[in-house]
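Here's a structure for you.
Here the complex is missing one protein chain, while the rest keep their positions.
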Amino acid sequence: MKKIAVMTSGGDAPGMNAAIRAVVRTAIYNNVQVAGIRRGYQGMIEGDIFNMDTTSVSNIIQRGGTILKTARSKEFMTPEGRKKAFEQLKKHEVDGLVLIGGDGTFKGAHAFFGEHSLPAVGIPGTIDNDIAGTDYSLGFDTAVNTAVDAIDKIRDTAEAHDRMFIVEVMGRDAGYIALNSGIACGAEDILVPEKDTDFKSILKRISNDKRRKKLVNIIVVAEGDDFGGAEAVKAKILEHFPRIDVRATILGHIQRGGSPSYFDRVQASRMGYAAVNTLLKGTSQVMIGLENQQIICTPFENAIKEHAPLDMDMLEMAKILSS
Amino acid sequence: MKKIAVMTSGGDAPGMNAAIRAVVRTAIYNNVQVAGIRRGYQGMIEGDIFNMDTTSVSNIIQRGGTILKTARSKEFMTPEGRKKAFEQLKKHEVDGLVLIGGDGTFKGAHAFFGEHSLPAVGIPGTIDNDIAGTDYSLGFDTAVNTAVDAIDKIRDTAEAHDRMFIVEVMGRDAGYIALNSGIACGAEDILVPEKDTDFKSILKRISNDKRRKKLVNIIVVAEGDDFGGAEAVKAKILEHFPRIDVRATILGHIQRGGSPSYFDRVQASRMGYAAVNTLLKGTSQVMIGLENQQIICTPFENAIKEHAPLDMDMLEMAKILSS
Amino acid sequence: MKKIAVMTSGGDAPGMNAAIRAVVRTAIYNNVQVAGIRRGYQGMIEGDIFNMDTTSVSNIIQRGGTILKTARSKEFMTPEGRKKAFEQLKKHEVDGLVLIGGDGTFKGAHAFFGEHSLPAVGIPGTIDNDIAGTDYSLGFDTAVNTAVDAIDKIRDTAEAHDRMFIVEVMGRDAGYIALNSGIACGAEDILVPEKDTDFKSILKRISNDKRRKKLVNIIVVAEGDDFGGAEAVKAKILEHFPRIDVRATILGHIQRGGSPSYFDRVQASRMGYAAVNTLLKGTSQVMIGLENQQIICTPFENAIKEHAPLDMDMLEMAKILSS
Partner (left out) sequence: MKKIAVMTSGGDAPGMNAAIRAVVRTAIYNNVQVAGIRRGYQGMIEGDIFNMDTTSVSNIIQRGGTILKTARSKEFMTPEGRKKAFEQLKKHEVDGLVLIGGDGTFKGAHAFFGEHSLPAVGIPGTIDNDIAGTDYSLGFDTAVNTAVDAIDKIRDTAEAHDRMFIVEVMGRDAGYIALNSGIACGAEDILVPEKDTDFKSILKRISNDKRRKKLVNIIVVAEGDDFGGAEAVKAKILEHFPRIDVRATILGHIQRGGSPSYFDRVQASRMGYAAVNTLLKGTSQVMIGLENQQIICTPFENAIKEHAPLDMDMLEMAKILSS
């Protein structure tokens, strides 16, 4: 292998830059050239490809976002688009790929490598932590810490005013961010997509709290919850308790950015390092994953399956600990 | 003066706890007893009043929110409510008051002291920084830093995706938070209530940026802007540029909470200290303020007027520096 | 079981308060009374024991330190001291114990329960992460993030001045904090107690860097490294390169405090919850641990053994990634 290319795709996640750095430095250490592809598959199609050296990745390990930028590409969903992309890679003499992204990235890879032959290794990067084949995907740790930091601030106001806040966090159709940020902030209720929302028990708890003059302060809602997000929950509560002081707040995109936590930087470094070494050893069409703290490999076709079940006992625990 | 009472009122602001601490400790140092009133004027009416000593305020200087809680009180807007409040204060033998809050607090005080006689001193506490008679009100410095921290994170995603974000910040009808957070984050446009929004120039800039393949990344909008907030701005931009990737995000209540900055803690300490010393010197019915870094006093009736003009040159500067 | 007592012992660690909260709330949920013991074994001997209810632990999940305080106790190392402690527990009708602390805590417990009979469960809490029988001890995640945040700041100056910094981090005789913060900050060298320091290779690297006009910027040293800490490393470097601009900085106690990360809060909650449930199920004289993300139990006598080996491959990786 003489030259590999690296790209990021899908939503950006903290730790992507640390992974890029690891890929570039590990490749160069092994006398392999590295090219960067800008804006994911779309940049691949357009040939937005440039050579990188060790200094290209100086001073980026601590930065959020991705220096390679990211984008969605409708064109790549067509065989013609993928053909163009492959031709660009050939033109740039790329004979190995490292793909950093979420399940959409690996779906794309699966289609691509069904048609064209090129060794590739993936690295899971999405704050939603919803990729099969790995216990962890880059960005989750940082995203939960960011959500917790925000909810801690909101709680100051909630307590000062005896006000209830419905806080919506990210995670698409997965409840990991909601569950973990909810427990960490002592939320009185946590609504996740993995469990049908039992609104009666929420209303009952509010009713009990009112009786003993304490108000439920914080309810954390996953954006993918079946009940419909923070505004819907707020509306429903007001329907039953019209005089409660309740606010909905959507944390939004602050959860994607920011300097990665040590954990995201270290795992990104390990995964980037492993990705290149895996390619060099001749293994490909796999995603690097983390299982019980160890680096493992999972074939691309398994990396696109659904996410692991949520630990429902932790939801139960959260209620007991916030009572 | 044998016993003073202290309360917080209006929206909570970082630094309120530091001010409470300074009031309590300064009073006790001067052999004056201190009572805390919970939940502002409403608690005053209800007699939610308790004795405080130096340990009541231990370990609170670094906390957001207010340990005395805060609330709005419709009852206090009536003469009957204010009479009840006064009787409660007499019952608790309070012969001096320290009021921490925003212009609503001082409006209430003005009505109260028009009917009842009791020495009182105010401390400006609101993140909006929109109180006349002082250069500074507690919480502003922390709130702007919180907004900046959030927008920095959003910019990571904005740059990774070449996406435009319209970020709405707090400040009610004042543009201070928007102006300062916007400059600090290098926002390409800043919309404030103090200036009619010139949407044509915004569109023109986007158009120019598109031509040279750069996109305006961040527009900061004050919640009180005449154009109607982040969602309205986003809708209008999409009307003209339907294919732009633009998102609206409302930072919301995270801006109110959090551990106060050194500046808020120091000014809160100075103001609380000055408030008690002012009362003890026999001056009252004034708000403590900060003018050119010096502590000053302003009569309550002047503390309720409109806010100081925004520095329009800084808006101009912001555009030049983000170009 | 009618009444359990909870205490913290040894060095404080972020997450201890979250664990206390979980213990108290879980016990009360199960109709078991809870007493708090202040200042660890010393407070146990002195009978510094008080009743706790659900509000005793309100609003502490996000705080560093420990509301139960902690202390060392020479008296507890004697049979007489332990006898006094046991009598105090009997006097307060305590029939179960939850001990939160490091290996010293469990050594003490081992001696105690060899002489006196009382069901007890331990929770590992030490930033050093050096306790056998668990993958994780509370405080480590927060401590590494604190160290990383500090080293990121130092790197700003290191790069501005082309200056080398030798940064000493905590961890006693374990190199976990050094290894993880070093990788996360892109340190050019990491010195840990688990590996003999090869000073020649450090000197060689500096020499190589000088030749290509780049200087090693950051070397992270564990406080327990065989070479003797940051000052010793600095002195030795200056011996060989007298004209290098090199500074030593000891991060010190900032690494122990601060608001716990989400991970520490969640694991503390799980461990505190599990500790009480374990006691109630009739299991005791064990430490709660985390193994592959699952809660496990380890007998006290195994919890005091030496720490797990460091992953030496990660040291190798760190060098490659920082080159």
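Per-chain numbering from 1; labels A, B and C assigned in written order.
Just so we're on the same page, a residue touches a chain if its C-beta (ideal position, glycine included) is under 8 Å from a C-beta of that chain, and two chains touch if they have at least 3 such contacts.
What you see is a predicted model, and the numbers here were worked out from it, not measured in a lab.
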item: Omitted chain - touching chains that are shown; value: B, C
item: Contact residue for the chain not shown (choose from C:F86, C:F112 or C:F165); value: C:F165
item: Hidden-chain contact residue, picked from the options B:A111, B:A132, B:L203 or B:V266; value: B:V266
item: Of B:T126, B:N180 or B:Q255, the one touching the omitted chain in the full complex; value: B:N180
item: Hidden partner chain, touching residue among C:T26, C:T66, C:T126 or C:S181; value: C:T66
item: Contact footprint on chain C, counting only the chain that is left out; value: 8, 11-12, 14, 39, 63-66, 69-71, 146, 150, 152-157, 159-162, 165, 247, 249-258
item: Missing-partner contacts on chain B, residue numbers; value: 21-22, 25-26, 29, 54, 59, 61-62, 135, 141, 144-145, 147-148, 152, 159, 180-181, 183-186, 259, 261-263, 265-266, 269-270, 273, 292-293, 314, 317-318, 320-323
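Please note the rule applied: only the chains that are shown with their structure count from here on.
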item: Arrangement of touching chains [line / ring / star / complete / other]; value: line
item: Most central chain, Cα average position; value: A
item: Superposition rotation for chain A onto chain C, Cα-based, multiple of 5°; value: 180
item: Interface composition of copies chain A and chain B: same or different, split at half; value: same
item: Between chain B and chain C, centroid-to-centroid distance (C-alpha), Å; value: 39
item: Distance between the centres, which are taken as Cα means, of chain C and chain A, whole angstrom; value: 28
item: Length of the line joining the C-alpha centres of chain A and chain B, rounded to whole Å; value: 35
item: Junction residues of chain C - those touching two or more other chains; value: none
